[in-house]
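Below: one structure in structure tokens.
One protein chain is absent from this view; the other protein chains keep their places.
A, B and C are the chain letters, set down in written order, and residue numbers restart from 1 in every chain.
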Amino acid sequence: MSKENSQIKENCKMSKKQVMAEIIRHTSLSDGIFDMTLKAEEIAKEAKAGQFISVYLNNKSKILPRPISICGIDKEAGTLRIVYRTVGDGTKELSDYKEGEMVKILGPLGNGFTQKDKKAILIGGGIGIPPMLELMKQLDCDKTAVLGYRDSDMFLKDEFEAVGDVVISTEDGSFGTKGNVIDAIKEQGVEGSIIYACGPTPMLRGIKAYAEEMGIEAQISMEERMACGIGACLACVCKSKDVDSHSHVHNKRVCKDGPVFDAREVEL
Amino acid sequence: MSKENSQIKENCKMSKKQVMAEIIRHTSLSDGIFDMTLKAEEIAKEAKAGQFISVYLNNKSKILPRPISICGIDKEAGTLRIVYRTVGDGTKELSDYKEGEMVKILGPLGNGFTQKDKKAILIGGGIGIPPMLELMKQLDCDKTAVLGYRDSDMFLKDEFEAVGDVVISTEDGSFGTKGNVIDAIKEQGVEGSIIYACGPTPMLRGIKAYAEEMGIEAQISMEERMACGIGACLACVCKSKDVDSHSHVHNKRVCKDGPVFDAREVEL
Amino acid sequence: MNLSVDIAGVTMKNPVTTGSGTFGSGEEFSEFVDLSKLGAVTTKGVANVPWPGNSVPRVAEVYGGMLNAIGLQNPGIDVFVERDIPYLKKAGATIIVNVCGKSEKDYLEVVERLADQPVDLLEINVSCPNVKEGGIAFGQDPKALYDITKAVKAKAKQPIIMKLSPNVTDITEMAKAAVDAGSDALSLINTLTGMKIDIERRDFVLANKTGGMSGPAIKPVAVRMVYQVANAVDVPIIGMGGISTAEDALEFIMAGATAVSVGTANFINPATTLEVVDGIKTYMERHQINDINELIGCVK
Partner (left out) sequence: MNLSVDIAGVTMKNPVTTGSGTFGSGEEFSEFVDLSKLGAVTTKGVANVPWPGNSVPRVAEVYGGMLNAIGLQNPGIDVFVERDIPYLKKAGATIIVNVCGKSEKDYLEVVERLADQPVDLLEINVSCPNVKEGGIAFGQDPKALYDITKAVKAKAKQPIIMKLSPNVTDITEMAKAAVDAGSDALSLINTLTGMKIDIERRDFVLANKTGGMSGPAIKPVAVRMVYQVANAVDVPIIGMGGISTAEDALEFIMAGATAVSVGTANFINPATTLEVVDGIKTYMERHQINDINELIGCVK
């Protein structure tokens, strides 16, 4: 993967842009979950599934960008779609922005998933579900999405079902397998030879263990607090097995070396 | 005047409010001069000619209010009108606000003009013209407005003419008397036994001298940098002839003891 | 639910007071805030005689905050005792009088004059960056701070709270000097010295050139210093610097402040103080905390 990864990086080179993007569509998908489409041709043109953008707030007291994964790319329309949960003041402010307003974004950022032509399991947990949708659409092979929700409020489920097989877990057991995504995989006999995943750290930890057990590759998308978003400030590191290319100290940068890592590469 | 002044203060007591006011109307009157009408019933109810409001910006990096004089009061409609010039980042931001948006304001602030039943000369210079309009409307006696403009771009002139006599000076001589407001008073033989005025300090200085020469009262509206706007922080002082009531040190507070002062009271 | 806290034997009914100099002696804010509902009113600094303060402009706006160089304009202790104390007393306020001076003698005169007054606590401002003589000189040298504290403590009839300057290398050294000399509590922080230049006029914005920076922008420095001091000395701390919400106040309390002051935020919203009190209550309800004292210094 590292060869391909560095190739992706090469391709990305000279491709990041900071633009003012118009909010084309902004709706609520579910309680506290928002769906925003942005007009950003230059970024949409370059974007890959699994990459993210930095979203800047209009509130001038909040200077740092919010990293948000790309949930959908429409290269023809020149739009990007993001789906986010309001967790703090920044995302709450974002949720107040109206269609027609402009928002500053930087992207596309990070490496994105490296698509392999192998029977795929796409796993999303909670707000880690949206980043899997574009990959689900793009993968041209046998694929099953395993989506872990809290309860039966299953945002985006329909859209996954429109492009492939979907297996569900809910924490409260109100739909699909009661439990987590690994429970669902086991209970519903999902099989594949590669995993692509995004979700909370405990879930990723479970997936890493599961992939090791099954002896298959798992590409997992990680999160960390960021400042620059482009690999310069060293804020967003995670522990890696190998020495990293930047500082040679086993610290990979989530924003640049990731957010997608081979599960074997990183400590969780 | 000081007895009346303290009576005004008494009346104002318990009447200031901080509210979110809707922008009902927002237009440009002339190059860099904006006209904004705000829905603010509680403030409009109490407001007097010559008072001002503190306008807070939505930009959270700018925490101090902008003091802006009240140019019009419509107690029935519950609206206030302000007219302002864009001079810095704050007023520039304000000028971008759209009708329908909300803006935080505090008011009514300051003492306002003390209306006397005497033949009146109302003098406004530049952006000191708008604060005279409401007084011009309210004064129920013989009155002449003397308005000093830079050039023939004479914003609000019509509105003054609709309620009384108007005499004009322009710096470039393109209309009325070439020169300043005192030149206009002299050239056009304006007479009165009280002056009410608002404008730049050099103009106020001229008026103070003129009023002394003529032996008539002049109420002048002053400006100074403010923080609280309500008399507590002692930011906005001007030098006064008498010891002030607050600190007994010849420093009157523009926001609370003013902005309108008897010209004899203050040093300019 | 208990919101009351104890500062050197004085009970504040809740932990919220006002930043000296941002609230006058309360009167101007009384239309927005019931003064008796505050933990205390901390007054603008008062000296032995009236001070005219600095030339204007005295304030400037900076990113997320402001600079002030009021220069401690005040009516002097005589007017203050005649007018402001009775006013606050009548309003039912717990009273913290902020005392300023240019020399030890100045401070002592004020403190002695307040001895028989119905004042609850004395806050001694040795950290005003905006007056040439005195003030901050006492607040930036541990030896000088020790001496002035000792002298004030010897004369004071009320508990004293030395108010510390953040413009120092090691705030704990200053805190220890004040406490060693008998300070019953500490207030921090006063303003950070700053400057703003008007590039169009090519001149300083403030007549005084420099001013004290306050407001939301300085909060992280203030929280850090409160934390450091709380872990270095054993007296109650009144924390301040950029507090404009209950969340801000709780940060200070968790860092180790027993009470907090709301300063510059009063200029943004004159009802901030009581909104902070309400917000603290809401937080405690939500987290089922019965006594605010449980939160003091809970983050280690």
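As a convention for this text, a residue touches a chain if its C-beta (ideal position, glycine included) is under 8 Å from a C-beta of that chain, and two chains touch if they have at least 3 such contacts.
These numbers were taken from a predicted model, which means no experiment stands behind them.
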Across A:214, A:227 or A:268, the one contacting the chain not displayed is A:227
Among the options A:63, A:141 or A:162, which residue touches the chain absent from this view? A:63
Touching the absent chain in the whole complex: find that residue among C:9, C:86 or C:220. C:220
Give the residue, chosen from C:62, C:93, C:124 or C:162, that touches the chain omitted from the document. C:62
Over the whole complex, note the residues of subunit C touching the chain we left out. 62-65, 67, 140, 167-170, 192-197, 199, 202-204, 209-210, 213, 216-221, 223-224, 227, 242, 247, 250-251, 254-255, 283, 298-299
Residues in subunit A touching the chain absent from view: 13-16, 18, 56, 60-65, 90, 106, 224-238, 246-251, 256
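The working rule: only the chains that are shown with their structure count from here on.
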For this structure, I'd like the pair of chains sharing the most C-beta contacts. B-C
Centre-of-Cα separation between subunit B and subunit A, whole angstrom: 56
For subunit B and subunit C, what's the span in angstrom between their mean Cα positions? 35
CA centre of subunit A versus CA centre of subunit C: separation in Å? 47
Where subunit A touches two or more other chains at once, by residue number: 60-61
Residues of subunit C touching at least two other chains: 63-64, 216
